[in-house]
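One protein chain omitted, others in place.
For clarity, chains are labelled A, B and C in written order, and residue numbers in each chain start from 1.
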Amino acid sequence: MSHTVGHEPILGKFPGLEWDEEAGALVVPAAQAAKIATWLRDNDAFLLDYCSNVTGVDYLEREIKEKVTNEAGKTETVIRIEPSRMDIVYHLYSMQKQTGPLVLKQRTNREQPEVESLTPVWRSCELQEREVYDLFGVNFMGHPDQRRILMWDEFEGHPMRKDYTEPFDYEWEPTPHDEVLERHQRGKVIV
Amino acid sequence: MSSPTATAPNYELIQQDGLETSLLEVSMGPHHPSTHGVFRMDVKLDGETVVDLQPVFGYLHRNHEKLAENMSYLASMPFTDRLDYFNSMTNNWAYALAAEKLVEIEVPERAEYLRVIMAELTRLVNHISLVGFFINDLGALGTPLLYAFREREKIMDLFEQASGARMMCNYFRFGGLRNDVPEGWLDRTREVVDRFPDFLDEYEKLLCENEIILSRTQGVGCLSRDLAISAGITGPMLRASGVNYDIRKVDQYGIYNRFKFRVPYTDDDVGDCYDRFMIRMLEMRESIEILKQALRDIPGGDIIGKAPKIFKPKPAEAYARVEGPKGELGFYLIADGTPKPYRYRVRPPSLINLTVLRDMCLSQKIADAVVILGSIDIVLGEVDR
Amino acid sequence: MSLEPLTLTDILIATVPLMLIFATLFAFTTWLERKALARIQNRIGPNKVGIPCTRIGLFGLGQPAADGIKMIFKEDIVPRGADRLFHLLAPILALIPAMLVLCFLPLNFPWIKNIQGLVKPFMLDGAVIFFFAITGLNTLAVFMAGWASRNKYSLLGGIRAVAQMVSYEIPLVLSAVIVVMMVGSLNAAEIVKEQADEYWFILSPWGFTAFVIFFIAALAETNRSPFDLPEAESEIIAGYFTEYSGFKFALFFLGEYIAMFAISGLAVTLFLGGGDGPGVTMNPEDQGLATEAFPGLSAVWFLAKIFALIAVMIWLRGTLPRLRVDQLMGFAWKFMLPLSILNILVAGFAWHAEQLDNTIITVITWVISFAVLYGAASGLNQLNRGKVRPREYKYAE
Partner (left out) sequence: MTTSNTSPDIDLDNTTRTELERAGVIVSKVDYLYNWARGGSVWPLTFGLACCAIEMIASATSRFDISRFGSEVFRPTPRQADLMIVSGTVTKKMAPQVVRIFNQMPEPKWVIAMGACAISGGPFKQGYNVLKGIDRYIPVDVYLPGCPPRPEAVLQSLNYLQEKIRTQDIKSDPAFTKGRRQYTVPEFTGKDLEPPYNPDVWQPPTNPNVKPLEEATA
């Protein structure tokens, strides 16, 4: 197996870097993304010259129930509201050292998502960032050619967002996919 | 240093009294015999020379990712078949690997061997069909393609006997395979594998030293090593550009560390269409080596491990990748504790390999643009998903 | 030899059967091509469409008839904005030159002897010049089609066709010059007679070289694979006839095959001895008319040779990929043209050597000219080939 890249040496180098333990990802502030990415690519300890996968993740505002041990030593359920956000995920590998992956995340808000484009660092982001722009509506600053890629130019909305609703259609057929059934019962979508 | 990009040559159009020139803008596709489906290239031509080229995607955008986020984990397994419809088995494998990273399931020995056998058979199918289509793009009237499809049918029969379907096998499950192969299947496979080199010999004799093919492909669509790495090119295309990087060797997923096989790559920094074509021809021979070893060593036993009845992983993220015949096929899953993935993402090798299409096609002839596209080996089901 | 004026009946006797025969042969050739390609590709080919209104397959021989009837009744579409007049004229113009060439081939059909004064109506003295003058018109037809269609693919096809056909006309003519030099006449019948008396020109080194150049150029002239760039399917859809449907497309199709017959007929006349063959002796005094074992034998030989050449064309079509446009032009100007000019020189020397009527000198001339031509061809090949060669690859363990 290829060796995973240790993230510890990076953390101290740049301010604002965080390590997300649950996702196993390095969260970089959007303003410094290109700088950090260039450093990761060119630094001899990392040489992450190959950016494999770029994608967006849309997190709606949601309630998370957590079991927390309080001061009295008892466990109690706490409801925590996690705010909505938008993540842009980069999976980085090194072809020279044959190591990887290191997961890089740019985190931004859902309403006006805006992150730094890493296309100047890795060409492979070009089409994938266009796709994220098309499907999630994330604005990549510094992208050389930011247009819709999969949908037609006149298309409104960003279909991969969690709250996207499809247009009404005449044809109705029950399908085994429970979500569709459920939404049909709510009368929202007849697809 | 920024990542390298090609710039279009600057053309000065003649604009005099009574004499005006303009570039010929041709929209090739989405219905075009050699765009391998519904791909479109907006080409600007100066005579026959390509001055500018813009790929246009999305004509087969089937919302695979959105659909998969609305159904259970296992329900998207048949959809992965339809991603890259030549290689349903490797697609299945990549998805199963990603799911197995979310929930630890041990895969039985026999299933691991069968996975390797299926994946390498798929590689044979893909490369042989691709070479057929590629020569077809060069203008041969179907003959190499039909020879290739003759061999493909033999492997399709094997797939059908094992899984019940020719193309859309839906054969892998989390922790193993759906069912064991029928009796006598391994012997039939051995026979097909043993005869395959004869076909390759014949095919190589027909194609590899054909003067027209040599002159049509050599020096056409060059891709330098630096650009290939930066643009995330993977698979045979990367190795044709002189990088020795094979995920079967790097990650050693499955049981690939047990097999002896070699990875062909070029040493020079040329990376033209001929290299890409030849690397695929050579890779087929290595696949046969793997198949022979796997068919020799395959043990008996269970076909699927102890998987939970309801596949409901804890919140986590997983990214798994395999060396698909077209390149690195990755699946990125985010679980949120429900039976449905919160985010389901396919890392399509075909789409990312298309990043450099424009760079390779500029200032080549229009006929070369078609050949270069053929040598990239795209499948639109995967490009647009 | 009488030179009485021909009547209309004579002309009809000479031409109408020719049109019927070649139309039938065209149908047969399309069937043959589909069957032969199927055979090359390990298939069966058409075998279900046989005799109309029955289930008799008859090896699919009904296929051309079905195609023809279908095409006649197919809707004819002229694109909006196309030049309607030239759109209509182009397929007709593509057909006429090829048909005209067929009329002037030295084909000895038996009924020709019934014509007044035993003179074949179309036995021109300058036949060879006429052939090349007429076949040049085909270029015009193709470009007309490409231009009038108002389609970018058609236009590209038309431009390619002009470049290709004009370039290959030169080696085509230059290789025919050898024959004219050897015979000393432009008359097709004279050329055939000369070959029957001496040897078929393909059997001499310069004749063989000229034949090969002629045949390659003929492939390019008729847009056959590997020179089918004007209609390159994988690049520019269907090239110059992209916008043609129905009967006009059928005319193009017919024109292509008739042109194949015409150019093969020329090759047979110039290099393969025309209607010469076992059982045929040429009469020196009659204009190209032969004494045959049975009537029409020489015509049968002629057609058999044409079909041999067409079989090679079909074989090439099933085997070879297509050239690129710059390679195509390079091949014409850098390989074929120098070689055919050298060939003329060689043939000139050889002709003078043969005039000495000495066997030893003749043999030496043949050997030397063979060596010169072979050396020139391989030298030109090396010069033009560039750095194209098979490569070695590395393996990583």
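Following the convention adopted for this analysis, a contact is a pair of C-beta atoms (placed from the backbone, for glycine too) under 8 Å apart; a residue touches a chain by one contact, two chains touch by 3 or more.
The shown structure was predicted, so the numbers you read here are calculated from the model rather than taken from an experiment.
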Which displayed chains the hidden chain touches across the whole complex: A, B, C
Given C:Pro52, C:Pro110 or C:Pro390, the one touching the chain that is not displayed: C:Pro52
Touching residue (missing chain; options B:His31, B:Lys205 or B:Lys306): B:His31
Sole residue of A:Gly56, A:Pro120, A:Gly137 or A:Pro159 that reaches the chain not shown, by the stated touch rule: A:Pro159
Hidden partner chain, touching residue among B:Glu25, B:Glu153 or B:Asp201: B:Glu153
Contact set of chain C toward the excluded chain (per top definition): 34, 38, 41-49, 52-53, 60, 62-63, 65-70, 73-77, 233, 237-238, 242-246, 249
Where the unshown chain meets chain B, residue by residue: 30-33, 37-38, 58-64, 66-67, 70, 78-79, 82, 85-86, 129, 145-146, 149-150, 152-153, 166-168, 380-381
Chain A, residues in touch with the chain not shown (by the definition above): 150-157, 159, 164, 166-173, 175, 177, 180, 187, 190-191
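Here, only the chains that are shown with their structure count from here on.
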Distance from the mean Cα position of chain C to that of chain A, given in whole angstrom: 64
Chain A-chain B separation of Cα centroids, rounded to whole Å: 25
Intercentroid distance (Cα basis), chain C paired with chain B, Å: 43
Chain C-facing residues of chain B, complex: 24-26, 32-34, 45, 47-48, 135-143, 146-147, 150, 208-216, 218-219, 244, 246, 249, 262-267, 274-275, 278-279, 282, 365-368, 370
Sites on chain C touched by chain B in the complex: 37, 40-43, 152-153, 155-156, 159-160, 225-226, 228-229, 232-237, 317-327, 385-391, 393-397
Of chain A, residues touching chain B in the complex: 1-2, 22-25, 38, 42, 49-53, 55, 57-58, 89, 91, 95, 98, 101, 103, 119-124, 126-128, 131, 144, 148-152, 159-160, 177-180
